[in-house]
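Yeah, one chain of the complex is gone here, protein chain that is, but the others are all in their spots.
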Amino acid sequence: MRRHGLLGTALLLGLTALAGCSGGGSEAEGQSSDGTDPISIWASLNTNVSITLKSMNEITAIQEWEKATGIQTEFQHPAVGAENEQFNVMLASSELPDVMFVYGDYAKLYNDGSIIRLNELIDEHAPNLKKILDENPEVAKQLKADNGDIYAIPHLRLGEYKTFGGTFIRQDWLDELGLEKPETLDEWETVLKAFKESKGVSAPLLYGAPPKMTTMGPAAANFLEAYGVTNTVFLKDGKVVYGPIEPEYKQFLDMFHRWYDEGLIDPDFATNDQKTYDAKILDSQAGAFFTYIGGGIGRYLPALQETDPDADLTPVQFPVRNKGEEPMFTGRSWEWSGAGATITKSNKQPEETVKALDYFFGEEGHMLKNFGVEGETYTMVDGYPTYTAEILENPDGLSVVQAMAKHFIANYPFVGEDDDRYNEQYYQLQQQKDAVELFSKYSENTLEVSIPPISLTTEESNEYSKIMNDITTYRDEMFIKFVVGAEPIENFDKFVEQIKKFNVDRAVEIQQDAVDRYNAR
Amino acid sequence: MQIKRTFGERLFDSFNALVMALLIIVTLYPLWHVLSASLSDSGKLMAHSGLLLWPDGFNLESYKLVLSNPSILSGYRNTIIIVVLGTAMNLIFTIVGAYTLSRKNFMLRNPIMLAIVFTMFFNGGIIPAYLLINNTLHMGNNLMALIVPGLISSYNLIIMRTAFQEISESLLESARIDGAGEIRILCRIVVPLSMPVIAVMILFYGVAHWNSWFNAILYIRDRNLYPLQLVLREILIQNSTDSMTTGAAMGDREAIGESVKYATVMVATLPILFIYPFLQKYFVKGVMIGAIKE
Partner (left out) sequence: MSGDSRKFRGTQQALGAPRRLSGSSTGTESANWFARLWLNYKKNKAIYWMVLPVVLYFLVFKYLPMYGAIIAFKDYTVGKGIWGSEWVGFQHFRDFFESYYFWRILKNTLVLSFYQLLFGFPAPILLALLLNELRHEMFKRTVQTVSYIPHFISIVVICGMVVDFSARGGLFNSIITFFGGTDSSLLSDPSNFRTLYTASSIWQELGFSTIIYLAALSGINPELYDASRVDGASRLRQVWHITLPGILPMIMILLILRIGGLMEIGFEKIILLYNPNVYDTADVISTFVYRKGISEGAEFSYTTAVGLFQSVVNFILLLGANRLSKVLSDNKLF
């Protein structure tokens, strides 16, 4: 009886509490002043925004945007880390918002009927965007599908700065040893040897940064790329090839294996996770390593200088084989970041929506997106938009990023064009400013070797990923074995043979077809 | 009854105690590590490797960050409701199900059991479940969507049934002869005799509800209804140094609190750890005494 009573009470209490707890989720259905429904926009809520605001609707720039264009918006944000699941489930239930920020397979969404084609709408209602596309045919190519359709209002990066990460080196050690920043692979070998012998560190060259799925973390790729090839498909003289079976790959393995034997490379490279990676950097065991300009250096340098005030990390240019050569691979991103706003089939006001989104491509909208409100968040100093104290030394104690996120949208993808002048001011440390310039110096070269943003059909995609999953698994395993010496480099031919057995030629063919289609756009 | 222990038994007892003591140390370490890390300075923590026995640079920053999140309070509230209400409903259904399926005179019990076990292996995936709950049953954005779909855990049902099967049939038979109906038998005899297992069920279901967040991702839109674990997960990801969870370097992020990860674990875990000691009193031997008439 007591059992029953307990259960019964719990039930009763719970049910009453529940009665008051039904979701009032979409209560924010306001009506705008002129009687039209607000436009619902589905987008990820960026971390820095969520610190101060509950929704993007509260961002200063968004509010100004609504005033300027006369539309009303209502942002819907998925739970952080659950964007994919909620996105898929939203599509499955056909309860679509008016606008969806998507990153990925637009063609699929269009073929499913979830989003609409935008070419005509852009021609008629988005003069600013249309102008940019007309003046930059390469950009238009990236944005269009193989058949010429445009499915999204894009996020563009047309400035100089398109590279976000690269190799950094302990400048203080270089100074101490009287060495210059290395440029060629031979110079790198000298520097790393010096680090090892004079400083006695365990990881003169640190790498193995996550994600661990492929051990060819960016740093290793940097050194491989000095040979002119990379560890996946790329363009060689305009044709698609697979890097690991090229002869240059063997030369790289030779060198890297030698470096490993001589202790110039972190011996734990295969097992590093983020934590051990960080620990080695902050423990001054690492002489050079790859990281990102913003989140990487911004994190490491201050922490490092707490324990060692003389420590200095400076950016190094991507390495080359011989003096005078230019790096080809710079990790540069395309003008179209891949992110954009799509108009769904549920949208009853597509013209107004496109028109409003186009605002960001005009002069006013551009400044609003990247700098905020003149007088409040920036002032023009000799024609250069300079952030005010509200941003750089926020009175409420917000960090620069957080203050920026509260007022405008410059450091995560959104409709419109990014602006270099934001980058220049956002990166507070001199090392970061240097890095941005340095890493972007040769970014034009990457256009010759990178595979452009192609589209694969579903069948192609299935086939490609099936072939490549086997190949990538094999490649990664063998890479480690070659470098540590478990597999002699003489067996490289067998390695190539095996990859061919996996049907790599078909995979390359698929990519080549897609590239051809892209060029014909 | 005082029967003297043999030397061999005493040796065994000492050995046993030693092993248990070692076990305590080894299993306590993870919690200790987390606690120390949550109270440490993030920068120092990033540089640290190896055993962590004391906080490295004691500070409460991480806790401040986690606990000042506007959704924490509503998270706790929602989760407590789900745990209490959910576990109560789970118990009722599971006990009834386990009881009926444990009755050997129930002709359909094996076929039904097979059908239930089948569902442990084959299911339709997220999408049909979502369509059912959200579109057909209109439970979307409601806390019920977090309780009803998981109403009976097949695994728990099987365990409870196994326990119920052990209850002497003659006991129940004499009750039936005395004119008791099945429900009465269940409530007055079976349940009191099975308190250890029921205590375990409270633990299993309670913990499952406490830890759950995935269903909330699917069904809950309103942030005010987010359960605690979902809120914490967001905080965790937003402050994560793991590029696996942060994905591409899109959007730079602020200096990250490594120790936030640990503070999150503490906030998420500590309350539930206190449940077990309360349930331990049910694990008393001889629960069957007094009920058996033979």
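Note that the chains take the letters A and B in the order they are written out, and that residue 1 is the start of every chain.
Operating definition for what follows: contacts are C-beta pairs under 8 Å (C-beta built on N, C-alpha and C of every residue); 3 or more make two chains touch, one makes a residue touch a chain.
Quick caveat: nothing in here was measured; it's all calculated off a predicted structure.
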Candidate in contact with the missing chain, chosen from A:183, A:273, A:390 or A:418: A:273
Subunit B residues that touch the omitted chain in the full complex: 1, 3, 6, 9, 12-13, 16-17, 19-20, 23-24, 26-28, 30-31, 33-34, 49-51, 93, 96-97, 99-101, 103-129, 131-132, 148-149, 151-152, 155, 158-159, 162-163, 165-166, 168-170, 173, 181-183, 194, 196-197, 199-200, 203, 207, 242, 244, 261-262, 265, 268-269, 272-273, 276-277, 280, 282-289, 292
Touch list for subunit A against the chain that is not drawn: 84, 88, 91-92, 104-105, 108-109, 111-114, 212-215, 267-268, 270-271, 273, 275-276, 458, 461-462, 465-466, 468-470, 472-474, 476-477, 479-481, 484, 502
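Please note the rule applied: only the chains that are shown with their structure count from here on.
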Gap in Å, rounded to a whole number, between the CA centres of subunit B and subunit A: 38
Residue ranges of subunit B touching subunit A (in the complex, touch as defined): 43, 46-49, 70, 78, 81, 84-85, 87-89, 91-92, 126-127, 130-131, 134-135, 140-144, 187, 191-192, 214, 216-218, 220-226, 230, 233-234, 237-239, 241-245, 249-256, 258
Touch list for subunit A against partner subunit B, complex: 1, 3-4, 7, 10-11, 13-15, 17-18, 21-26, 46-48, 50, 54, 76, 79-82, 85-86, 88-89, 92-93, 164-165, 209-211, 273-276, 278-279, 282-283, 292-295, 298-299, 302-303, 306-307, 337, 339, 399, 401-402, 411-413, 426
